[in-house]
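All remarks here apply to the structure that follows.
Note that one protein chain of the assembly has been removed; the remaining protein chains are unaltered in position.
Take a look at chain A:
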Amino acid sequence: MPASAASVAPPRALAPARARPRTKRRRFQVTPLGLLGWLFLAFLLLFTVVPMAWMVSTSLKSEFAAIQQPPVWIPSEPSLDQYTRLLSPAGETGRQFLTYLRNSVWVSLATTVIGLVVAVPAAYAFSRFTFPGRDMLFFSVLVRNMFPAVVFLIPLFILMRRMNLYGSQWSLILTYLTFGLPLSIWLLKGFYDNIPPELERAARIDGATRFQAFRLIVLPLSAPGLVATAIYAFIQGWNEYVYARTFITDESKMTMPVGLEKFFTEYASNWPGLMAASFIMSVPVVVLFLLLQRYFVQALTEGAVKH
């Protein structure tokens, strides 16, 4: 499998070492393999950007203009009507949409905050302490990543009904919490592992309690990790669909992904509206992610790459 990947673009990976000692211009010299690499990159960019650009383009059209064939990229009469309709609390659609938006923010935020409160001490303990059973517990946490959401759907559905949480947003918060925890713990542990324990020890010697050492030394140093973990948990909660669809029946409690599906079934032919809604839904996560990409990528790859 990797072999065929290699044949697609091996030159680039190895080129910089050769190019570095020479002048800057040398790097952009065109070789057949290099050209292949650029073409591949161009293809990837098109593959990635075209759907998103089409989403934005469609969202600026009228319903009639959207179904025009052949497809037109630049709308002849662009308008923000769809967006104003979705975001103005005056109309019925806007009220609905803003409710979904609010619910999503609340569920994702609650998941994130509670998740951090639970994950931080656990990750810290997994990183610093060596109590018996630590590795077994850590792995049982990790292995959770392997199990599909839908496998847990039926029993959780029954559990939530029994706990009287069915139909409440707390059922979602609790569920997302468990999905987020394994990865949060893993990410945070990676960050704690990288903070030299000597710093804490020094603080302890200077008379700090363990908690003070944690709060004053470890917490500030691991802030990027906390932020990355929080963002990840937030995005997970924001994007989740299956549980949100199954546990919430009351329209006033629905989150965005389910709301989007509802829009689709209700206004099946209003593609511009649907694309505008998709766009609004994607913007927060994309912005959050891009702002903190660096920390996040670092955290995610830590575990898989370093040993």
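To be clear about the criterion, a residue touches a chain if its C-beta (ideal position, glycine included) is under 8 Å from a C-beta of that chain, and two chains touch if they have at least 3 such contacts; residues count from 1.
The criterion applied here is as follows: contacts and distances are computed from a predicted model.
The subunit not displayed here is recorded in UniProt as "Maltose/maltodextrin ABC transporter, permease protein MalF", chosen from "Short-chain dehydrogenase", "Maltose/maltodextrin ABC transporter, permease protein MalF", "Iron complex transport system ATP-binding protein" or "2-amino-4-ketopentanoate thiolase alpha subunit". Interface note: of A:101, A:233, A:248 or A:275, the residue touching the hidden chain in the full complex is A:275. The chain that is not drawn here is touched, among residues A:87, A:109 or A:122, by A:122. Checked against the full complex, the one of A:86, A:174 or A:248 touching the unshown chain is A:174.
Only one of A:60, A:86, A:156 or A:187 touches the absent chain when the whole complex is considered: A:156.
Along chain A, the points of touch with the absent chain fall at residues 1-6, 8-19, 27-28, 33, 37-38, 40-41, 44-45, 47-52, 54-55, 58, 66-71, 117-119, 121-122, 124-156, 158-159, 174-175, 177-178, 181, 185, 193, 197, 235, 238-239, 241-242, 246, 256-257, 260-261, 264, 271, 274-275, 278-279, 281-282, 285-286, 289-290, 293, 297-298, 300-301, 303-307.
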